[in-house]
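Yeah, one chain of the complex is gone here, protein chain that is, but the others are all in their spots.
First chain written, first letter: the chains are A, B and C, and each begins at residue 1.
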Amino acid sequence: MLLESAERFLGEHSSSQVVRAAAELPSGVDLALWSRVTEELGWQVVAIPEACDGLGLGAVELVILLEKLGARLSPIPFFASALAAMILRTVPTSPEQTRLFEALAGGAVVAFAHTDARPDWNEVGVKVSSAGAPHIAELNGEARYVIAGGVAEQLLVAARGEGGVRLFSVPSDAPGVSVRHRPTVDQTRSLAEVTLTGVLVEPGCELAADWERGLGVSLDMARILSAAEQVGCAQEALDMTVAYVGERVQFGRTIASFQAVKHKAADMMLKVESARSLLYYAACTADAWLQGSADDQALREAAAMVASAAGDTAFFVTGTGIQLHGGVGITEEYDIQLYFKRARALEAYLGRPDESRERLAQMLLDGPELEGTVHAA
Amino acid sequence: MLLESAERFLGEHSSSQVVRAAAELPSGVDLALWSRVTEELGWQVVAIPEACDGLGLGAVELVILLEKLGARLSPIPFFASALAAMILRTVPTSPEQTRLFEALAGGAVVAFAHTDARPDWNEVGVKVSSAGAPHIAELNGEARYVIAGGVAEQLLVAARGEGGVRLFSVPSDAPGVSVRHRPTVDQTRSLAEVTLTGVLVEPGCELAADWERGLGVSLDMARILSAAEQVGCAQEALDMTVAYVGERVQFGRTIASFQAVKHKAADMMLKVESARSLLYYAACTADAWLQGSADDQALREAAAMVASAAGDTAFFVTGTGIQLHGGVGITEEYDIQLYFKRARALEAYLGRPDESRERLAQMLLDGPELEGTVHAA
Amino acid sequence: MQLEFSPADEQFRNEVASWLRDHLCGEFAAIRGRGGPGDEHHFVDERKAWERTLAEGGWTCIGWPEQWGGRGATIEQQVIFNEEYARAGGPGRLGHIGETLTGPTLLAFGSEQQKQRYLPDIRAGQAFWCQGYSEPGAGSDLSNIKTRAEWDEQERVWRFYGQKVWTSLAHESDFIFVLARTDVSQRGHRGLSFFLVPLAQEGLEIRPITQLTGTAEFNEVFFDGACCSPEDLVGEEGDGWRVAMGLLGFERGVSTLGQQMLFQVELDEVIRLAKENGASRQPALRQRIAEAHIGLRTLRYNSLRMLSGEDDGSLSREAMIYKLAWSNWHRNLGKLAMDVLGPEAELVESAPYELNRLQSLFLFTRADTIYGGTNQIQRNLIAERALGMPREPRGDA
Partner (left out) sequence: MQLEFSPADEQFRNEVASWLRDHLCGEFAAIRGRGGPGDEHHFVDERKAWERTLAEGGWTCIGWPEQWGGRGATIEQQVIFNEEYARAGGPGRLGHIGETLTGPTLLAFGSEQQKQRYLPDIRAGQAFWCQGYSEPGAGSDLSNIKTRAEWDEQERVWRFYGQKVWTSLAHESDFIFVLARTDVSQRGHRGLSFFLVPLAQEGLEIRPITQLTGTAEFNEVFFDGACCSPEDLVGEEGDGWRVAMGLLGFERGVSTLGQQMLFQVELDEVIRLAKENGASRQPALRQRIAEAHIGLRTLRYNSLRMLSGEDDGSLSREAMIYKLAWSNWHRNLGKLAMDVLGPEAELVESAPYELNRLQSLFLFTRADTIYGGTNQIQRNLIAERALGMPREPRGDA
């Protein structure tokens, strides 16, 4: 039901024209479309706990939606919204947590700001400093690559404190906060830079102290959600390529009749379906984590696997899509290049596929044996 | 001329039957064929200095011959003979050097024994110990993966001494030397294990003290000579595959008419020609080194490049060759599997392609800039 | 996607595991883990005895209807059985072809008489079958079958002339099912019929095909007047293509998870070796080991998607990629194993050509991407059936 309504709605309201129009905006986000989604479809409540006006569902449902949004490159901040809900589920219960859940359920955009320019996406990259625990804290520093940062009402800011990593809730219009839009190579998805200069935060807005583990989990959740967009993006690129080669005639034949083209398409599908199988597993694992039946290690493994596979898949499939489009593939007029740019952006986001494989290699080769790989049902 | 006579002779005398018969022997070497080559064709004198009854030529000519020998998987110890000549050209002039050059020119088999079982091919792998310089030295230890070791009259043994790596000339029938044939996955090329137990060596048979640099150069020479075999092996695998698919009919067409098969063949040829271009460059560089107009660094770079390319090429081309042969490709009856086995053996010999690339990366990324990459003509 | 099985299924799992623990021991301890791909020619007598033991325990043909001695097991139960069988190190199943191909074919297309004659012996582990599809001139092209079946009016038998190839275990089997041309005036899919033929008879010769491993799992089977009775024609004369295609459709993926269990054992060995010999510290091998791990997990979740899909008989997208995916994964694992072994990978333990397990894996997996539909054929199928792209034209030759 979720799937069909999503397909129907996006088919109608998230056309290529809508995507291209949003790409012209500095924020890259179509807030009117987001309002329709929140008001008519209510996707933003999917992963919010029932106690906070949500559906209390999890990654499986988010992944279904994000696959469809990835397929349409829809210019709405759903990824940020979904990720914020997941992040909030890693922190202890507090009034501020409840307030943010309710804000998300109401359609507010909440963005996650955690890393500096280089070199890493994990806790090493947290460079915003915080001082003043347990009283009013002062935040200073910069976070980059903030998705939907330009339209967020609220920021979730990871900061370095004496005790390790802390997570704060900061209104984006708080004194000392400045947000700068950054246009990107992927024209359909802008990234913001957030600068914090002497930003004072009430103790109640410290969502978590000692949040290093939570940060790891949040990044893994982000990788899984992002993989859903990648799978959707790749599937759509495959579909539009198969459609194009079925129409395009060269040497008196549709180019779809050339075996080399068919075999490329078969390889594309092999990768898409493989990534999708891992994606569904990863989503189930994320939900198992939320329910306490999978540990951080299982989540990390699932996230590394799907990030590697979905990243490679989306890049390969969209790149091959351009190739099979031939000359028109490199024109602005055709959409395949937009998918290619999105695939490249997502492949790099939160670490390249080879970096995911190295994380996995550490689990497989450097520590004690992974549990349950053979024995899990 | 060299090329045509080599092709003619090998076409006549190094058939699949001859290769398969030699594979049944413990040594894997057809000594009768080797006698004919040394007596009728004299290839063994190519790289021997003119002063020692040789032609005084170098890698360019060796590479031409080894390409053809690789194409026929010829069971003669030419690689060992050629490598020995190159190794002797890295050591100072001495009566023993002259004696060995002359023995080589007479057709004697001289094998190079330098490394232990694991983990490395370079100087770290030298585990034979030597004691007693500058007087009579005593050698103890084991060297493995000795090509043509089982039929060698004479061994060039790298050993570890106090001052570093030393190179000794040791008759294979000297007291304390034992040589064990080891059959291999590549049935057409056996590797010997040499064990030295209290082997006493006259001072005159120490060909070089402080031979670490010479070892590095020798290994690079070996990589270039080995790459020639790989290129020949790959070219032949490509040729026999193109011939097979041109005859084999499926679905009422020769399978050569399927575009997927054609494109695989095109990729095979792309790799073979690319590796060959690098091979010719590497051979020229090796000769430039012999003439003193290229330094160790240039030789190391050339060897790393061609080892990487030729290794990947031969494995890909022969493996794809099996695939395009279909069912018969995995039968003992067809020759393509022999080429595949040789390609796998050579790919691993002296380090995998990725290890060659890492050596190159060290030159490119970790030190001062490589000289002359842009400016060389 | 279903990641877990129901409590009843888990109960069934325990039952399987405990039976195997109790029986795969003693005289059968020696055949644990043996007889798989590349090793099929070993321990044949012991493995036949094991088939009979399995049968006595009621563990052959569990997916067949109870009427024919099966358990009418669900897909999930069959998956579980295969998983536990692989986990327990159950030896390569000599009864596999009879149980999974001949049986279902007879249940769907066979006469009552054929069922009664053949099914009980298959179920009892008493009769072993091999397949007679492929021919030298028709590797991937079944419709190019040239083996003829001629009606001998005098003896009232069908007589066979021609050659089949890639027949595994022919020399250990009792029967072969044969797709043969009964109407030589017809070409392609038409004029073919499907027969059940005893192997031990005049006019039938089995010759092993030695492979690049030096071993011989496959055979050529030559027919020169070998015969079967008219009752051993399955379906109608000329119906062979329909029967043969139906047979290929019986593979529902229940054995995939068991197969993956064997793959996991191989990968575990590679990982153990890498940790032991230091290959695990080489960055390029780390990447490839991680890829292998991802690939195997992908096969697993792909299979779970297949099994939880709609049961409308059509192949789902994830099912259509499975052969291409597993065979290339396995072939890559073979190469990885050699690279992790390092230089020693090249050395054969004893003459003439006694390969170790990983060397054999390396060489034998080159066949994986060839038999049962080459990579090229698989990609055609995916493009044509799953993506609706134009079919390859046949030539006129």
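Miscellaneous remarks
Just so it is clear, a residue touches a chain if its C-beta (ideal position, glycine included) is under 8 Å from a C-beta of that chain, and two chains touch if they have at least 3 such contacts.
Quick caveat, the model's predicted, so the values are computed rather than measured.
Across the entire complex, contacts from the unshown chain go to A, B, C.
Among A:Q44, A:Q154, A:Q187 or A:T285, the one in contact with the hidden chain is A:Q187. Touching the missing chain, out of A:W34, A:F101, A:Y145 or A:F168, is residue A:Y145.
In the full complex, chain B contacts the hidden chain through residues 242, 245-246, 254, 256-257, 259, 261-263, 265-267, 269-270, 273-274, 276-278, 280-281, 284, 304-305, 308-309, 354, 357-358, 360-361, 364-366, 373-374, 376-377.
Against the chain not displayed here, chain C makes contact via residues 283-284, 286-287, 393. Where chain A meets the chain that is not shown, the touching residues are 24, 26, 117-119, 121, 144-145, 182-187, 191, 249-254, 257-258, 260-261, 319, 322-323, 326-327, 329-333, 337, 340-341, 344-345, 348-349, 352, 354-355, 358.
To be clear about the criterion, only the chains that are shown with their structure count from here on.
Of all chains, the one whose CA centroid is most distant from that of chain A is B. Averaging Cα coordinates per chain places chain B and chain C 41 Å apart. Centre-to-centre spacing of chain A and chain B amounts to 51 Å, using the average Cα coordinate of each chain. Multi-chain contact residues of chain A (touching two or more other chains) are listed as 259, 263. Residues of chain C in contact with two or more other chains: 283, 376, 379, 392.
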